[in-house]
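Complex shown without one protein chain; remaining protein chains in place.
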Amino acid sequence: MITVLKPNTTDEQRDHLIHWLEGQKVQVHISQGDQYTILGLVGDTTHIDIELLESLEIVQSVKRVSEPFKKCNRKFHPEDSVIDCGGVPIGGGHFAVIAGPCSVESRDQIVGIAQSVKASGAKLLRGGAFKPRTSPYDFQGLHADGLALLSEAKKVTGLPIVSELMDIRDLDIFEDVDVIQIGARNMQNFELLKSIGRTNKTILLKRGLANTLKELLMSAEYIMAGGNENIILCERGIRTYETYTRNTLDLSCVPVLHELTHLPVVVDPSHATGHSNLVPSMVLAAAAAGADGIMVEVHNDPIHALCDGAQSLTPAQFDDVMKRMEKVLEAVRQ
Amino acid sequence: MITVLKPNTTDEQRDHLIHWLEGQKVQVHISQGDQYTILGLVGDTTHIDIELLESLEIVQSVKRVSEPFKKCNRKFHPEDSVIDCGGVPIGGGHFAVIAGPCSVESRDQIVGIAQSVKASGAKLLRGGAFKPRTSPYDFQGLHADGLALLSEAKKVTGLPIVSELMDIRDLDIFEDVDVIQIGARNMQNFELLKSIGRTNKTILLKRGLANTLKELLMSAEYIMAGGNENIILCERGIRTYETYTRNTLDLSCVPVLHELTHLPVVVDPSHATGHSNLVPSMVLAAAAAGADGIMVEVHNDPIHALCDGAQSLTPAQFDDVMKRMEKVLEAVRQ
Amino acid sequence: MITVLKPNTTDEQRDHLIHWLEGQKVQVHISQGDQYTILGLVGDTTHIDIELLESLEIVQSVKRVSEPFKKCNRKFHPEDSVIDCGGVPIGGGHFAVIAGPCSVESRDQIVGIAQSVKASGAKLLRGGAFKPRTSPYDFQGLHADGLALLSEAKKVTGLPIVSELMDIRDLDIFEDVDVIQIGARNMQNFELLKSIGRTNKTILLKRGLANTLKELLMSAEYIMAGGNENIILCERGIRTYETYTRNTLDLSCVPVLHELTHLPVVVDPSHATGHSNLVPSMVLAAAAAGADGIMVEVHNDPIHALCDGAQSLTPAQFDDVMKRMEKVLEAVRQ
Partner (left out) sequence: MITVLKPNTTDEQRDHLIHWLEGQKVQVHISQGDQYTILGLVGDTTHIDIELLESLEIVQSVKRVSEPFKKCNRKFHPEDSVIDCGGVPIGGGHFAVIAGPCSVESRDQIVGIAQSVKASGAKLLRGGAFKPRTSPYDFQGLHADGLALLSEAKKVTGLPIVSELMDIRDLDIFEDVDVIQIGARNMQNFELLKSIGRTNKTILLKRGLANTLKELLMSAEYIMAGGNENIILCERGIRTYETYTRNTLDLSCVPVLHELTHLPVVVDPSHATGHSNLVPSMVLAAAAAGADGIMVEVHNDPIHALCDGAQSLTPAQFDDVMKRMEKVLEAVRQ
């Protein structure tokens, strides 16, 4: 961490600050210029409050040199992590498609979709049993019954299952769920992150609606700090001023995250765009951008879907885009 | 809700849609123009998936006529709600200042600040015992010990206390807390909202970092739907592209919320700006804008504060701004 | 346009409004429901001030049914426009790469880069002679000399040239420029748009830093309203809260724009990301998303570039990404 002092700082003020910094167990290197003084802080600076430091009268500016995340940092773990998802690997060259309906609605629906997406090449089945809805009056999911139906679809098709957990008190009934999704709205629900950090479940961590990539990595760090390193990151669109699409899919986050972290990155174009007609081109673009996987909503009857039907592909549309995506993957792998 | 059909819709398609809508228990009024057909949907349309409707081939556009929030809607409750905060009323002409440190650190600190802010005119004491921090390596609060120290400060000064709850499993130890704060990052933690909706505690609900005012009201609706109508809304700055301030304080939300809802609105300029030197003018502006209260961070020793010292006022600065604010309140009340 | 009146509107108020609307030469169709009255406005509603209408006491809400853009609207021109760029077609299945340095610096530089990018498959040469810089103290371009050097590179290589016009008073010296670029900061410089709308030059119109797709189309409409329909749209990243990339590339705008307009859409990943290491994956993603072309910065010596060197590819990097992009194009075309 580097701290620049203002030109008119007295020696006494400077020494007072250095004393305070050393009290926080960092070493301070002084570089005296003719205009300003630079303090280089060496050691574990993760505890230093950068905003407090910046607010001091004598401080011109402060800059963190090293990233505040450690366990997910590629610097300390240069190889890609390969994350096991109920037998399906994601990351490190292993690409996988997660598909299924927004919500689990019935046995026929979920088993039918599972068989269909498997036939088209999906490797994991998604389906929501607990749904975060903006309105308390909207359908909130089938809860335990939904999870039981997902398990049945898993038994029939062999596809591992992905489902969202919203309340740690429900953890027990997620035993058969292979990948626990933490939704965008809970990305900074730190108590939930700490709790799942003490489990050994594979976690799909979605980027919050208006969170930076560094915040996403710090949330992954919360889980990893508890001992659980089985994390897949997921980009699902960010909130901007543009209203034509539900959110703005930030595809450049794929190469950025691959640079910053060893964790795999999956892209969800369904929630990002909110319109099924925009999903296919964003699936192809995500594959071309180097994503480690795709998560897509598929519904056999989007018009009757209880939730988010507008963004679901039909099984036929999904099958078509899977074939085209496969060609793109071949093209970028060569 | 109004649905506009595309010009080339056939009668059969139109009737099929109407049949589907009526199956969702709304009445449909048809207005046939020479260019387009307008369907007026009457009845309880809160369950209709507006995005699904919009995605249909034959639908040009859909518009909700009535707001999706009910219990917090001023239309159905024209008078201002006055919320009791441990004996201190907020709303409906009752203005109150909530002040205190970001985090509770020690008995001396919290009791000293409580006495000091009370002397300057604060009506409630705030202090964090559970702190949502972006990094798992940052100070997370004193937890139960912090709440005990807050209670002691309350006993000494008589000030009711405000503190943030992050995990519903901690509810029991918040018994002596008069106002439970739900932080910005948990504004859409719907499970937490549902749980506190079943209590009778007064809730200070902070607007999320990137949430619209309608989403804020829908989150209030989650709490009220459970039976708890003791809610104070709090604006604390939203995330924008501007980086000079930590967030952008959206003061125009005060008159907007007063129009949409009967719930009181409090403004927190400390978190919004992130810099103590910007806080005083934003306190005055919030008072002039018609806020029902202000929440400000005050610390006797900002430079040593364990959290967010950069944005805290000293007791002397707080005393000064309180005097100036009092004059502004008089000016706008006349 | 649809206007919904509030439940308590009197007949007299309603008739007064209808009279006023009819005075603006639109026909009004009334649909009386039991709760609210809907006015359907038919005819040329482009002149109606939607915000004024919304602000009236008796009006609940207003919704525009048809888009406010006409000449660039795909509804009235279903086939893709193919735009001629000095002999190179773009749009309607014709894909082209525009490459070159941010700024023209010298004869050797621009001719050398032109030869190099042509060898790698670029179809047009870009180079800035007038540079919009945030600071008045930064390099502003070689102006007329820069354009002369571009012409020379065109003569040597045969590549048509693309360069930015910032001031209509400079139009004369752009005679030999095949495609005039209107930069992001001038997207709503309406006087400039009107002026170039009266020329017959091909225009590359960049989306503004914080402009919606509808605003981009309205700016195209400004040019087309003057008679010039030779327009190519360009996505170059939008401003969001994320700071890791310079801007956020909004790739989903490609399928959205293809739906709304017949004009071709080109993607500029260099300005969007601001980092050369992120450019290749965004080139591939843009090609996969269905863009009609790519605009990329290439510099033979990025470290000495007078402007934006950070985001330029070297000729070798460009050659490599061109080969990979070609494969992606083949994959998505099949």
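When the chains are written out, they are named A, B and C in that same order, and each has its own residue count from 1.
Just so we're on the same page, a contact is a pair of C-beta atoms (placed from the backbone, for glycine too) under 8 Å apart; a residue touches a chain by one contact, two chains touch by 3 or more.
Values in this document were obtained by computation on a predicted structure and should not be read as measured data.
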| item | value |
| --- | --- |
| Full-complex contact with the absent chain, from C:N186, C:T202 or C:S281 | C:N186 |
| Contact residue for the chain not shown (choose from C:P7, C:P68, C:G92 or C:G158) | C:P68 |
| Options A:T9, A:T46, A:Q60 or A:N277, residue touching the unrepresented chain | A:Q60 |
| Residue of B:L52, B:L150, B:A272 or B:M322 touching the missing chain in the full complex | B:A272 |
| For subunit A, the residues touching the chain missing from this view | 2, 4, 29, 31, 33-36, 38, 40, 42, 60-61, 63, 65, 210, 239-241, 243 |
| Where the missing chain touches subunit B, by residue | 210, 212-214, 238, 240-245, 248-256, 259, 269, 272-273, 277-278, 281-282, 284-290, 324, 327-328, 330-332, 334 |
| Absent-chain interface as seen on subunit C, which is shown | 20, 46-47, 49, 51-52, 54-56, 68-69, 132-139, 166-169, 185-186, 188-191, 194, 209-210, 215, 218, 221-222, 225, 239, 246, 274-276, 302-303, 305-311 |
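FYI, only the chains that are shown with their structure count from here on.
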| item | value |
| --- | --- |
| Intercentroid distance (Cα basis), subunit C paired with subunit B, Å | 39 |
| Centre-to-centre distance between subunit B and subunit A (centres being mean Cα positions), rounded to whole Å | 26 |
| Computed distance of Cα centres, subunit C from subunit A, in Å | 31 |
| Multi-chain contact sites of subunit B, meaning residues that touch two or more partners | 210, 239 |
